[in-house]
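Complex shown without one protein chain; remaining protein chains in place.
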Amino acid sequence: MMTMIILFMIASILFAYVLSLKEPKWGAYATLIVSLAGLVGVSLLRGSVGETVSFYYLHFTVTTIGWYFSMILLTVYFTATFFHPFWMDQLIYPAAYNALFLLSLAGTVGLFFAQDLMTLFICWETAVWSSMLIVQQGKSRQAAWVYFVMSAIGSMATLFAILLTIFMSGTTMITDAFIYFMGSPALGGLVFGAFILSGLTKMGIFPFHVWLPLAHGSAPHTFSPVLSGGLVKMGAYIAYLSVAVFPAYQVFGDQLMLQGVPLPIYALMLLGGVSIVYGTLRAIQQDDAKRLLAYSSVANGGYILIGILMLDQMAFAGGLMHVLNHAVASAAAFLAMAAVAKRTGTTKMSELGGMIHRMPVTYVVYLIAIISMAGIPPMGGFVSKWLIFQGLSHRGLIFLATAAAFGSIGSYLYVFRPLSAVFLGQLAPKYEKIKEADPLMLIGMLLLTAMSLLLGIVPNVVLRTIAQIQIELGIDPIMIKGTITATQNGSVNMLSVFTVFGFGFLLILILFLVLPKSRRVGLMDTYTSAEFIHTPELLHYGHHFYAPFERLYEKWPSVLPLYQRLSLKLKEMGEWAETFFFHAEPNRAVFWMVLLVILITVGGAR
Amino acid sequence: MIQFAGIALILIGIYGLMTTKHMIKLIIALNVMELGANIFIISIGFVAHGLAPIYTADLPNQAFSFVDPLPQAMVLTAIVIGFGVSALGLVVAQNIYKKHGTYDLSEIGGEE
Amino acid sequence: MTLMSFVYGFLAILGAFVFQTSLTGINRKVTARLQKRRGPKWYQQFIDIFKAFSKSSITHGWVYDFGAIMALGGIAATVIFIPVAGFQSFPGLDNIFVISYVLAVGMLGMAMSAAGSGNPWASIGVSRALTNMLAYDIPFMVIVFTLIYQHQTGSVSELAALQQGAGIWGWNAFQLPLGGLVAVIALFGMLGKKPFDSFIAPAEIASGPMVEYGGKQLGMMFTLHELMTFIEVSLILNLFFGGGETLWVYLLKYAVLYTFTNIVSGVMPRFKIDQAVTFFYKVPLGLALVQGLLVIFGGWGY
Partner (left out) sequence: MMGSIIWLIALPLLAAFVSVVAQTYQYGLLVVTLLMNLLVLFAAPQGLTIIGGYEPPFGISLLFDQYALIALLLIQVLLLLIIVLARPLAKNYTPVILVMLAGLNGMLLTNDLFNLFVMIEIVSIAAFILSTANGKLTHTFHYLILATVSGVFFLLGTVLVYAYTGILVVQGLMMRLASLPVALSLIPMMLLIFGMAVELKLVPVSSWAKNIYGQANLLTGPIFAAVLAPAFGFVFGRMMNEVIVLHSLTGYTLLVMAISTFVLGELAAYRQTDLLKTLAFSSIGQSGLAVMMFTLGAPWAGILLLINNALAKSILYGVATGVTAAYGNASMGVLKGVFYHHRLLGVAFSLASLSLVGIPLFLGFFAKVSAVMAIFSTGLIWVPVIILLTAIVEGAYVMRWLLQLWSPAFEGYLASKKELPQKRNVFSAQQILVVGVLAVILFTMGLMPQRFVDALQKTQPAMAQYEMVGQGEQQ
């Protein structure tokens, strides 16, 4: 089965490429069919956990966690492909786009099923560079470049850790190799820190987040959902490996413990907390909807990191589930923005408005997505955030809990921003004529919407898999009884919550219908304090939505300039080297050579 | 003694290479350096009161007092190579002169 | 989950509405007395609401109505979750996070409906309301985290029950005085009472999110406001003032707490919205963190 999937993937990459050369649209449909086939194929692997297959120098094995992550990724990839046929004319290399899309898909799936460390790294890098080449077909080359460089920082650290591990332990198997560090906290700390770095960069954890808004904001609209919903989650898998497979809690067992968390892990969690706060604050500031969503990915990456690093009954389950919830919600939100951009040509919130009157289904998709993203019941995002909160308050990690609370409430602010500025408010006359997104696109988006809703109402479907992962890791599994999700310090029945919510809604709906019917008036027919304004754009509140709040931190330094300065410093060092050592004068080189000869001779004579 | 002469010549050559930017002078300095190296090599094979390394009838009387022939062979080759390089260097220098009207590298401006 | 649960739920909504609306009416009189006025009749609030319901109204599109329904529906559902004197229509759904997040559905619906009206004043009001929420909720959440850590339960009714039986000193407000103070300050923010009422600010942004409402939508917003007040005051009551052993004790405590906020509010000036944020992040958040650290690392409260 596994072999078939791998061969199918490789064949389909070539097939999609050749087909796209002939006619880009066919290639786009090919990506749709291929990713659907991949989704079906991988979902069939659920039963064959433990099966291994070697493909040349790559070794794969089916694990529950790998299956779980692959399903998430494939879902996101699959739904994004619904948009492909409509975007082929915007790309200058459509064939390359389709082929690289499938290559990155193969890379990510391979990553989750990797059995040995080399396979892990190879798949990781393949996914990175292929997605980088896709990002460059969007609006910005700089963004693709920053994406690659930041990823490279993480990848190289991880490569270092992997090679050191292989060298030290003598085995490449992921499950066996890390055991070596049980007795050596110093070396283990080095490997742990280096290994998780690629996960941190990929998830956009605080000082490494700079690529994320750039890349997500300027990637082709069809690929931003994959970046945010899919590829970022590769980082979560690395975080999982470095805390669950790498015996981090045992290795750091004799370190300073803070509420049961060893200091190195706590430090990483704090970084996650900083990401939550930072991502939230920056998201509130953005004017471009995609950049806003990108910063929200930074914040949500923080939740996932904290959750996974807790490695306990509640927050760990929450972290893993949040991977899915955020993937689904974020992909849906990005896709909705893509649909808007397809019709209007922009994602700038200050230029849009009133889209709900032209694209109501897209609006609903976005609404459900942000409800889930903000962690409001009855959508999936609530369950995972709730589990993380319960876990944090159980351990008494108060600073992280503060950050989590801030990110949670802050998310109301930023997710409401596009809702209000893009979909609600005044409709500009220039968008008077636009139509609802194409039905094919709507199918893709509505699939995700349905998933968000289902995850919120019956989260136990997913939590069952997570509980199994927890059992495999030997930690207390999350408790599931029917529709009740229970933890040590609280339980929730999402189906009941949904029912009660529906009941309340129904009551009020009846009340509303019983009361006298309202008269429909235009949007411009509003109370304006006796001012007469006839331009809808002027009546649209889209600029600096949270101006008073933004003013409080607008002068805070940004991180990107630090990296720019570093890059400049490197260039200066290069210039320095060029002047000193690569100067086009024979005399200097002779001087250096003679100087060294004399130094060595003198040194040797001593 | 002769070794020191060789080393001195090498050092003089290096001094020239480090200080001048005149192409002809650079080639001269290079030649001085090579000369020094050659003298040094010869000195390696030198045996006081040694004979030419040719087997003759009265060989048994002078056993173990040959001059080592190998360094001489090396020097011959090295001289030829040095000659080739100098010739090439001079041609290059002359062509540069034709193009730029000067032998001084600093006047041509090495960068671009 | 039986049919009776739904009936009880409906009665809870109705009861909360009647009780809180009467209390609002009484408090309008109290405020008036503070300002040396006579004030309206105690049932004036009912009159206002039912008058609004009966009037003809306008709508700015489906999301304007849908948002209002979603807001009031969400808030009504939240009322059902609130344990009143230990009684719950649906047992087991009173997790503190569930309550505070279901509350957000109502908030979101209201914001959506207001922004959907196309009136920029409404949007400004919404932006201020959300900012205000970001300000007061963080210190409150920190205290909630502390409570859950201390008692190892997230259930509101259990937390309330744990305080009972030891008299006044058993209340969390006295067990954790800093936390209690923070919670009361946060309550002012939640209720939009002065000094944290800038999102309504009738003088500058024409009564905030509500600016565009009239007729039945306005009536629904009034109802929503009453129910929301009930939820918020009940939450603080249950978490910090021991809830109530019986319904009457509960309602009495409730009335005292609400009237207290109203009286204090009556003599307060108003923060600008960014001042409110700065204030909440300086004083209450600091106090909450100190309280939390004392509980977690200092073992206070065990």
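Letters A, B and C mark the chains in the order given here, with residues in each chain numbered from 1 onward.
Keep this in mind: contacts are C-beta pairs under 8 Å (C-beta built on N, C-alpha and C of every residue); 3 or more make two chains touch, one makes a residue touch a chain.
Predicted, not measured: the structure shown is a model, and the values here were computed from it.
Put simply, the missing chain touches A, B once the whole complex is considered. Contact with the undisplayed chain is limited, among A:Leu44, A:Ile533 or A:Val597, to A:Val597.
Here one chain is not drawn; of A:Lys22, A:Arg46, A:Arg141 or A:Lys481, the residue touching it is A:Arg141. Among the residues B:Leu11, B:Val67 or B:Val85, only B:Val85 touches the chain that is left out of the figure. Seen from subunit A, the chain kept out of the figure touches residues 56-57, 90-93, 118, 121-126, 129, 132-133, 136-142, 144-145, 148-149, 152-153, 156-157, 159-160, 163-164, 166-167, 218, 570-571, 573-575, 577-578, 580-586, 588-590, 592-593, 596-597, 600-601, 603-605.
Listed here are the subunit B residues that touch the chain not shown: 10, 14, 17, 23, 26, 30, 33-34, 37, 40-41, 44, 70-71, 74, 77-78, 81-82, 84-85, 88-89, 92-93, 95-96, 99, 105, 108, 110.
One rule holds in what follows: only the chains that are shown with their structure count from here on.
Taken as a contact graph, with one node per protein chain and an edge wherever two chains touch, the assembly forms an open path, each chain linked only to its neighbours along a line.
Across the assembly, the mean Cα position most removed from that of subunit A is the one of B. Each chain gets one centre point, the mean of its Cα atoms, and the points for subunit B and subunit C are 97 Å apart. If each chain is reduced to the centroid of its CA atoms, subunit A and subunit C end up 35 Å from each other. Counting partners per residue, subunit B has no residue that reaches two or more other chains. Of all residues in subunit C, none touches 2 or more other chains. Contact residues on subunit B toward subunit A in their complex (touch as defined above): 14, 17-21, 26, 105, 110-111. Taken together, the subunit A residues at the contact with subunit B in this complex read 583-587, 590-591, 594. Here subunit C touches subunit A in the complex through residues 1, 6, 9-10, 13, 53-63, 65, 68-70, 72-81, 90, 92-93, 95, 97-98, 101-102, 104-105, 107-108, 111-112, 115-121, 123-124, 126-128, 130-131, 133-134, 137-138, 141-142, 144-146, 148-149, 152-155, 206, 211-212, 215-217, 219-220, 272-274, 277-278, 285, 289, 292-293, 295-296, going by the rule given at the top.
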